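The complex appears here without one of its protein chains, the remainder shown in place.
Going by the order they are written in, the chains are A and B; count residues from 1 in each one.
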Amino acid sequence: MPPLHRLVSTPRYADVVIHGDTAYWVEVADDTGLDARGQIGQVLAQIDATLATIGSDRTRLIQIVIHLADLADAATLDELWDAWVPRGHPPVRARVQSGLGGTCLVEMLVTAALTQP
Amino acid sequence: MPPLHRLVSTPRYADVVIHGDTAYWVEVADDTGLDARGQIGQVLAQIDATLATIGSDRTRLIQIVIHLADLADAATLDELWDAWVPRGHPPVRARVQSGLGGTCLVEMLVTAALTQP
Partner (left out) sequence: MPPLHRLVSTPRYADVVIHGDTAYWVEVADDTGLDARGQIGQVLAQIDATLATIGSDRTRLIQIVIHLADLADAATLDELWDAWVPRGHPPVRARVQSGLGGTCLVEMLVTAALTQP
C-alpha cells in the first residue's frame, strides 16, 4: 500500500492529503473580503504555494475543478487562468457555478502529481 | 495494472469502485424523508458502513466533496462533521451548494485509501 500523508492545521479538514504520488487539496482565498479578481488571483497563488510545499509544480497538475459563485466572473477567471496555466502542461479543468456561501466567490479542487524524483 | 473492483447492487451505478488501493463512492441518505440533520447523520453513518465493507476506516479518508441543497444547513453539517471526523486525520473537504432534486438535502463524494495490510 502506498503511504498516506496529511498536512493538517485545523481539526475540520486537511490542507493537503497525499496518497502515493497523488496530492489532493481545496483552495479558497485566504481573504474572502477581496473582489472576484482578487480572490481568483489569491487562489492561484495559494495553489503555487501548496505545490511548492509538497515538492511539485504547475506542470504536474492533473485536474482542477473550479466552483464560481457567479458565472459573471468567468471572463476574469479565464484571463487570470490563461496567464497562470503552464503552456503545454495544462490540467484537466471543469468550471461550474455553485453556491459557496458568505463572501466566498471561488473554490478550486486540485489534484496534482508529485514531482518526478 | 492494479485491479479494478466494483460493488454493484443496481444497474445504474456502482456502490463503490476500488482501483488499486483507492476507493471511490457517493453517499446520499437512504431515507431522504429525513430533515437535514437526519440526512447528514445518516450519510456519515453510511460512510462508516462503506468503510467497514471495504476494509478501511475514517482515518484513511482522502477527500470528501459535500453538496448541500441549502447552505442554511451548513452549521448543522459542521456540528455533525466535527463530531465525526477523526482528530488528526481529517480528509480534504469541499462544501458547495448544488441542486440535488426531490427531497435530497446532502450528497457526499468520497475518496478513501484502503487500510494498510
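Note that contacts are C-beta pairs under 8 Å (C-beta built on N, C-alpha and C of every residue); 3 or more make two chains touch, one makes a residue touch a chain.
Since we're looking at a predicted model, the values are computed, not measured.
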item	value
Sole residue of A:Leu34, A:Ala74 or A:Cys104 that reaches the chain not shown, by the stated touch rule	A:Ala74
Touch criterion as defined above, residue of A:Val8, A:Leu34, A:Val85 or A:Cys104 at the omitted chain	A:Val85
Residue ranges of subunit A at the interface with the undisplayed chain	21-22, 60, 62-63, 65, 71, 74, 78, 81-82, 85, 87-98, 111, 113-117
Sites on subunit B contacted by the missing partner chain, in the whole complex	1-2, 4, 6, 8, 10-14, 16-17, 19-20, 24-26, 67, 98-101, 107, 109
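By definition in this document, only the chains that are shown with their structure count from here on.
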item	value
Distance between the centres, which are taken as Cα means, of subunit B and subunit A, whole angstrom	21
